[in-house]
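Note that this complex is displayed minus one protein chain, with the remaining chains in position.
By letter and in written order, the chains are A and B; residue numbering begins at 1 in each of them.
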Amino acid sequence: MKHRRKAGSWLATVVLTLYCLIAVILIGNMIISSFKTKQDLLFNTFGLPTEITFSNYDKVIVEDGFFSNFINSILLTASSIVSLIFFSSMVAYGIARYRFRGKAFIEMYFLIGLMFPIQIAILPLFIIMRTLNLTNSFLGMIILYSANMSFSVFIFNQFFKQLPGALHESALIDGAGEFTIFMRIMMPISKPVISTMALISFVQIWNDFYLPLVFLTKKSLHTITLAIYQYLANFLAYWNYVFAAVTLALIPVIVIFFIFSDQIIAGLVAGSIKE
Amino acid sequence: MHRSRAYRGFIAPGFLIYTLFMIIPLGVAFYYSFFSWSGMGDMIFIGLDNFKKIFLEPRMSGIFWNALGNNFSYMLIAIFIFIPIQILLAYLIHIEIAGHKAFKLMIFLPYVISPSIVGFFSLLVFDPNIGMLNTFFTMIGFQQFAGAWFGNVNQAFPLLVSVIGWQGIGVGMVIILANMKSIPGEVVEASIIDGASIWNRFWRVELPFLKPSIINVFVLSSIFALTQFDLPFIIGGLNGGIDGKLDFLNLVFFRYTFGDSYNGETAIGFGAAISVVLFCIIFSIALIQNLVLKRLFYRDEI
Partner (left out) sequence: MKKVLTMCLMLCLATTMIFAMAEQEKMDAKEPVVLTIWEHTPQFELPLKNTLERFMELNPDIKVEYEIKTPDNYLSLLTTAIQAGEAPDLFWHHGTATSDMDNLTAQNALMDLTSYLALDDYSEMSMDKVRVDGKVYQTPAATIDTRATFYNKDLFEEMGWEIPADFAEFETLLAKIKASGYIPISLAGRDSWNILFLFEPILAATNPDWIQEAATGSAKINDPRVIDAMNKMIEWGKKGYFGDNFLGVNEAGQYLSFSKGQAAMTVAGSWTTDTLSKNNPDMNIGAFQMPTKDGRKPIVLTYAAGFSVYSKTKEKEAAVKLAQYLSTKESQQIWVDGLGAIAGLKGIKSGSSLADEISDANLELESFYNIMVLYHADGEAPTKVWEEDNPKLLSGSLTAKELVEMIDPLMDYPNM
């Protein structure tokens, strides 16, 4: 779909460019600041560095072992997303594509998780996790993040609802089993919503510090967000490291966003809905 | 849609972990709300006293209604200002205005930055003494524009809402955009051949297709508005900012449940009561929206 660009659209381009400058300035300033000495940061907060230093990165990466946090974050986030999407898309599919008694109730039931602050449930949750020997374990965290599926179920549910019923019927006639239909037909055409969901949950899990703070107490298991939070909690003593750590944490997010935004488009170009 | 027992197989695994790791802990928390309990030691059953305190004690109810008011103001802004903006942004990117790819990335980008870092940015931008804004105004000689920002009773709330919007607006946009992309091409092309203007095409042809994603964003924005916590906490502090302008229910909950680092008082029972009230409010709003939206949008399908 290409259109000739009109004056109005150029105006929009200009306005949006200005708007996006906010993010560019903030993130650009952060990256630049990560190469400044503490002294420079204090007196020359927003300018270019008077001397470029790598000492902040040295401290963050070498001394504080940021890479091990990094690997923890990546392992934890990636596995949690796969598991979350697997469970939540199945639940949503079951709700959206079948007619059964108590459906409205089940739909609401899966929304409840969004309506409470998770902090209030932390004590009972802690006892459950402890009993199952799931504290200080990534497996436990993956289960927790998968259980936190309200948002994801909601989005998948809305998506599956609007797919034409004929899709399913024709597959049934072909003699495919219910699960095969789900995996072979429904999942492929759900690419756009899966990538959107993966992206959003990536951000949420990557940035979450509360659950790791409670359940990953061993330093060797700490995630990136936990490490950054420690710097921020003693902000003044560490504020030169904050910039370096945040820059390092942001890079994979941006990279992943690039990959996934192509995925979204690729999934759409296939245009499977029309088939 | 059809009848088959197969739905059980799909729902069961998710249902199990969701129930065990979300619903049961929440249910236990629900139960705490009838007790006077610090989180350790004896639990004393006090019936509805925690709830009475929220609504009847003058000081507490003042704090409660102020915070709820802020939650609702933010919700209205999210619905009536942010959603139209999100649709507009998605549409601009959809019709591929110059630079649309970069815009999609840049508008979404703030969302991937964790709230504590956004809070850190807001210090760098808005701090009256060392922040970018006041430094800039002083530098170009317009000192009169330098302000207290989050310390100004009139500006604090709109500013906070803008920061939240800046951070989160991309999510709704991406959801709506994904939906736009799934509009069958021939429908749109037919309208182009008919000579419909971009504006007309949007209203008559494309908007109706966007129902599902707009409903999603609508319901989710409302829930997020009512459970707002991170940015108000980081920007305004635990006590709800200047004159309580940045106080939200989840902040009240956190403040009364866990105290803070200096004041070591925890009150799990009372905190649970606050979260139960919060839950009831969100639940009823979600129910109402569900009914209203179904009537508005799915009339023909029922």
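Following the convention adopted for this analysis, contacts are C-beta pairs under 8 Å (C-beta built on N, C-alpha and C of every residue); 3 or more make two chains touch, one makes a residue touch a chain.
For clarity, every value in this text was computed on a predicted model and none was experimentally measured.
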Per the touch definition above, residue among B:S33, B:N50, B:N70 or B:N134 touching the missing chain: B:N134
Touching the absent chain when the full complex is considered, from B:S4, B:S61 or B:N152: B:N152
Among A:W10, A:F67, A:F179 or A:F235, residue touching the chain not depicted: A:F235
Which of A:N69, A:Q119 or A:T247 contacts the chain that the document leaves out: A:Q119
Missing-chain contacts mapped onto chain B: 38-42, 59, 63, 123, 126-131, 134, 146-153, 236-243, 255, 257-266, 268
Footprint left on chain A by the chain that the document does not show: 38-39, 42-43, 74-76, 78-79, 81-83, 119, 122-123, 126-127, 130, 133, 135-140, 142, 210, 213-214, 217-219, 221, 229-231, 233-239, 266
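Assume only the chains that are shown with their structure count from here on.
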Chain A and chain B: spacing of chain centres that average the CA atoms, whole Å: 16
Chain A to chain B touching residues, read off their complex: 1-3, 5-6, 8-10, 12-13, 16-17, 19-20, 22-24, 26-27, 29-30, 45-46, 87-88, 90-91, 93-95, 97-100, 106, 108-117, 119-125, 128, 143-144, 146-151, 153-155, 158-159, 161-162, 165, 168-169, 178-179, 182, 192-193, 196, 199-200, 203, 206-207, 209, 225, 228-229, 232, 235, 242, 246, 249-250, 253-254, 257-258, 261, 264-265, 268, 271, 273-274
List of chain B residues in touch with chain A within their complex: 1-4, 6-11, 13-15, 17-18, 20-26, 28-29, 39, 89, 92, 95-99, 102-117, 120-121, 124-125, 130, 132, 135, 166, 171, 174-175, 178, 181-182, 184-185, 188, 198, 212-213, 215-216, 219-220, 223, 227, 229, 250, 253-254, 257-258, 268, 271-272, 275, 278-279, 282-283, 286-287
